[in-house]
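Heads up, one of the protein chains got dropped from this complex, but the rest are sitting where they should.
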Amino acid sequence: MVNLALAWAEAYHSVDPAVDIAVTGGGSGTGIAALINNTVDIANASRDIKEDEVAAAQKNGATPVEFIVAVDALAVIVNPRNPVNALTIQQLSDIFTGRITNWETVGGNNAPIVLVSRESNSGTHVYFLENVVRQGDSNNKDIFASQTLMMPSSVGIVSEVSRNPNAIGYDGLGYVTSNVKLIAVAPDPNSPYVLASVETAADGSYPLARYLYMYTAGKPTGVVANYIDWIRSPAGQQIVADLGFVPIAAE
Amino acid sequence: MKRQHTQKLAVGLITAAAALVVIPIILVIVMIFVKGITAISWEFLTAKPSHGMKAGGIMPAILGTLILTLGTAIACIPLAIGAAIYLAEYSSDSRLARWVRLAMVNLAGIPSIVYGLFGLGAFVLFLNLGTSILAGSLTLGIMTLPVVISTAEEAIRAVPQEFRIVSQSLGATRWQTIRHQVLPHAVPGIMTGIILGLSRAAGETAPILFTVAAFYLPNLPRSASDQTMALPYHLYVISTQVPAMPLAVQYGTALVLLLVVLSLTLTATVIRARMRRRRDW
Partner (left out) sequence: MSLSQIARKQYLDVKARARPTARWLLGNWMELIIETLIRLAGLSTTVIVGLIFFFLLREGLPTFLDIPLRALFSSRWYPTQGLYGLWPLIVGSLLVTAGAVLIAVPLGLTTAIYLGEIAPPWQKEILKPLIEMLAGIPSIVLGFLGWVALAPIIQDLGAPTGLTAFSGSVILAYMALPTIISISEDALYAVPKDYRDAALAIGATQWQTIWRVVFPAARSGLVMAVMLGIGRAIGETMAVMLVTGNAAHIPAFGTDMLFQPVRTMTATIAAEMGEVSQGSMHYSVLFGIGILLFLTTFAINFLAGRLVGQQVARRRGGRL
């Protein structure tokens, strides 16, 4: 969400020049940890806050308040030279846990599959782990294969996938560029394979759509409250659309 | 003449190895220069970033690096010179002196990320300085100590013993001798060490990751308790975390960082060379 947060911060400077907004990147986990440690006012997260994080924050004196600020489609991307076009969630789970290691098995070339992911502090990582690798089953304890490349940011994923013919990765739709190819995803082999887009995320046909959140420690007041209100207003949501994410009003 | 053949072969291989070391160095510098120079403009060097870092300039990062370098100097120099004087003039071969030297050698070997951890644990958290220029400068300052101490000590030791003997025979105390006869002649050497140490500190990323660095600040830092942007961290962020970052801007930032660091190193080398030539003993 860092590019979104940056765009909002820059735009808000013209709305209210008296307010200084400093942005630091590092993943959802970093932001929430900073919120717990009371070193930031707002934590951006692309996953919802976990119970133990809520408990830790309460121990430090404040209950986190959640705001939905945008909707995102989680795209699965491969190199444009890769002949594979569509995969089911089961296949994706097998690929990312290392049960399938060669592109041949899913209809591609005879080449090793190189897995690209975000670091484990990323909300995107956690969402993918829970909804794709573990297929939404909370009792499933599968984890990413140990040889998964951990990139420091969403940008890194797109970079590596765009220059590595063997790579497969996942990224928020707003980060996907024309240098990579989208994979159509289906929940099972009998359902339609859907490509990620603003429309399919908004109308629910794409199986991997998620909310993007902002968290504050306790109910926000003053400038923080104004900022969040502005983000959720049409002006702030226009920026969401500009960056390729899905505005909240759309659904 | 098998021996002569071996000789020629060996010399050939050795020369090739030296070339293999040197040519990539030249390549690296040329590449950064060629690919980065297109991004350099007056605006690049003096404006703040805009449009999600993709346009505008890197002035806050340059300023931040200069501020942190200054902070490192303040944190490091007094302690380093004191320690160097101790090692060169007061220590002899006592047990204490050996512990001090052991400590210095170890300080020099500690990984930069471990300094970052120490800075986080001691300055940011324990002393409650938060992520601030103060915490970052202290961390970098401690990291720079070994380099400055060892060059300063060498420079002080290099002053001929006669200076000290004559001074003391005229009735001066030990400190008076150091202050008026030894230190002034050691100044160029000490300065070389300081500048070399600062050039290293200016280029470091790991120690400032959790102690001071910020991704995007709307305003320039106003006090020592503010965060700041810095060139090494900025290069890290724009090359790995900003979407659609023009490659020329990335190379340009690397070029600016390289120029800052290398100009400091060059200054130190020039001082050292001139000092050697002008030495009157």
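Annotations for the structure displayed:
All chains are identified by letter, namely A and B, in their written order; residue positions are counted from 1 within each chain.
By our rule, contacts are C-beta pairs under 8 Å (C-beta built on N, C-alpha and C of every residue); 3 or more make two chains touch, one makes a residue touch a chain.
Computed from a predicted model, the values in this text were never measured in an experiment.
One of A:V23, A:I89, A:V126 or A:I228 touches the chain omitted from the figure, and that residue is A:V126.
Taking the complete complex into account, B:Q4 is the one of B:Q4, B:N128, B:Q161 or B:S223 that touches the chain left out. Among B:L120, B:A155, B:V242 or B:I271, only B:L120 touches the chain left out of the display.
Of the listed positions B:V100, B:A158 or B:V187, the one in contact with the omitted chain in the full complex is B:V100. For the chain left out of this panel, the touching residue among A:A5, A:I36 or A:V71 is A:I36. Residues of chain A that touch the chain left out of view are 26-27, 29-30, 32-33, 36-37, 53, 56, 111-112, 114, 119-121, 126, 141, 143-144, 146-152, 160, 163-164, 166-167.
Panel shows chain B; residues 3-4, 6-7, 10-11, 13-15, 17-18, 20-22, 24-26, 28-29, 31-32, 78-79, 81-83, 85-87, 90-91, 96-97, 99-100, 102-118, 120-122, 125-126, 142, 145-146, 149, 173-176, 199-200, 202-206, 209-210, 232, 235-236, 239-240, 247, 250, 254, 257-258, 261-262, 265, 269 of it touch the chain omitted from the view.
The definition used in the following text is that only the chains that are shown with their structure count from here on.
In this assembly, the C-alpha centroid of chain A lies 39 Å from the C-alpha centroid of chain B. Those residues of chain A lying in contact with chain B across their complex are 2-3, 6-7, 9-10, 13, 20-25, 39, 151-156, 158, 175, 177. Chain B makes touch with chain A in their complex at residues 50-53, 130-131, 214-219, 227, 237, 240-245.
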